[in-house]
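One protein chain omitted, others in place.
Think of it as A and B in the order they're written, each chain with its own count starting at 1.
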Amino acid sequence: MTVVFEKTRGLTDAQTHYCPGCTHGIVHRLVAESLEELGVLDNAIGVAPVGCSVLAYNYFNCDMHEAAHGRAPAVATGIKRIHPDKFVFTYQGDGDLASIGTAEIVHAAHRGEKISTIFINNAIYGMTGGQMAPTTLVGQKATTAPYGRDEAHCGRPLRIAEMLATIHGAKFVERVAVNNPANVRKAKQAIKKCFQFQLEGKGFGIVEVLSACPTNWGYTPVEALKWLEENMIPYYPLGNFRNPEEVE
Amino acid sequence: MAKVLMKGNEAIGAAAIKAGCKYFFGYPITPQSELPEYMSRELPKIGGCFLQAESEIAAINMVYGAAGAGARVMTSSSSPGISLKQEGISYIAGAELPCVIVNIMRGGPGLGSIQPSQTDYFQATRGGGNGDYKLVVLAPANIQELVDLIIEGFDIADQYRNPVMILGDGMIGQMMEPIEFKEPKKRNLPPKDWATTGTGGKRKPNIINSLYLAAEALEEHNKRLQAKYKEITENEVKVESYNLEDADVVIAAYGTTSRIAKTAIAALEKEGYKVGLIRPITLWPYPYDEFNKISDKCKGILTVEMNSGQMVDDVKIAVNGRFPVHFFGRTGGMIPTPNQIAERVKEIYGGEK
Partner (left out) sequence: MAKAKGKVTFNEDICKGCGLCVSVCPMKIISLDLDTINAKGYHPATVKEMDKCIGCASCATMCPDVVITVERITE
């Protein structure tokens, strides 16, 4: 018998506080596996956001900073600029990155900071109890959009991958989903590729991961992934939006 | 060593580099923009990194990252920009990280004016950001002192793992005076084994954090912080004073205002008035004990500030009712004149010498 799947050294022994079926757990694992497989775990410094994954600093088995809400790309910039030889990544949710932190992520991309960002898009604010996010879909209900998101009132959801792909310094921009095993495997490939680009000194990279929030969407974990597939993927198309090989 | 004539804002940069600081994250704002400009020219020459951040908020968070990763790092701004930094400063203080933050004060509140003021005394000494924390606040009165305090400030920050604020004003930033670089007093600086430098597979991960979800843990953390602040209070007070034993009126003033006060005192002395001076150099920890040296014959303390009355509160705390405390201030970027100060002293005298 050969072991074909076991827990990576990139995760600590801490049991996560995430809800049953929360896809943070899957993405944490993909990030941790990628760090280990690329041989950078011992050289890595991660920056945790404010949101459900605020305690990510307890789960990744590397040096970690807790950042203020939205500021992770600036914190990562400070770290990478003084330690250019280390691997620096941020892990952020949609409130952190797409709301309060839009200036920081745009400018990290704009300056071409050689960091990697994992962006968890679950179309809602999880930790604070299910409020609307910039990524909440039109018609989707949230505690601060009890009648469903109204486009006339507060616009359509923000497509971060497409937006950042217009920035020259954003050399790797890809959107993936973790709603089934095939997509999870593709997500890992994208994350690993994004991390590889940092190691090659190519510039800023981001992987937007369409994720589920069963608790605040009001679904079982299995139903939530179905909702993701039927509603989020049509609005947030999967694929690579920017790739250093295409860019000059 | 020959002295060099330097503009205050640039002297700050030169002093920081002398102290081994190679990283600066900042943003333009009058009257301190010459400092980021200086750093943008000089840091690449020594293999350091200057970055103009997208905002003062981003800049303080870059400082937070770099400080947590073990570097000597500085940021600067002026009053409205320092307001933006308050969140980041609270995080830095809570995570117990060293750094130097320079505030070249201008008129306020809000967008205010671009002329000098001392209007952020409360912000610097009473928090500004959320939570129970203290910054070591250093207030130079001339460019040489500015240079000395910055060099020592990096050591203070490292020794206590605490942010240090240099509180200047537009005059300090813009004026030119001759300076020389001196060796600071030797301090035992602990190694930064808490910094995020990558585990190397040789140690457990270091975590830079100010979040303690368990209230008991946060209370313990706060007790540790308070113990540290007590230690700083016992060891780091700096103050200049004179004529306290003989004075009928004592002026309390800091920064450039103290220089104007000194001119007023010299003029009053010629007219036979006996006036003393207390010039706090550390605004936190505040030199409360210095006020005990004032003799009982004193008729009153005149606090002079370029604001509506902020340090005057600390003077009242210091004298604890022993003397009447008076206040004279100019706001909006207006600068008091020696004559205006002298007239107020005479009023306190009540016409008698």
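One rule holds for everything that comes next: contacts are C-beta pairs under 8 Å (C-beta built on N, C-alpha and C of every residue); 3 or more make two chains touch, one makes a residue touch a chain.
All values derive from a computational prediction rather than experimental measurement.
Novice: For the chain omitted from this view, which of the shown chains does it touch?
Specialist: For the complete complex, the undisplayed chain touches A.
Novice: Looking at A:6, A:85 or A:245, which residue reaches the missing chain?
Specialist: Final answer for the missing-chain contact: A:6.
Novice: By the contact definition given up top, give the residues of subunit A that touch the hidden chain.
Specialist: Output for subunit A: 1-8, 11, 15-16, 18-26, 29, 180-181, 184-185, 214, 220-222, 225.
Here is the rule we go by: only the chains that are shown with their structure count from here on.
Novice: Based only on mean CA positions, could you tell me how far subunit A sits from subunit B in angstrom?
Specialist: 40
Novice: Looking at the complex, which residues from subunit B come into contact with subunit A?
Specialist: Per the touch definition, subunit B meets subunit A at residues 23, 25, 49, 51, 53-55, 57-59, 61-71, 73, 87-88, 91, 95, 196-202, 205-211.
Novice: Where on subunit A does subunit B make contact in their complex?
Specialist: Touching subunit B: residues 12, 41-45, 47, 54, 57-58, 60-68, 71, 74-79, 81-83, 86-87, 103-104, 106-107, 110-111 of subunit A.
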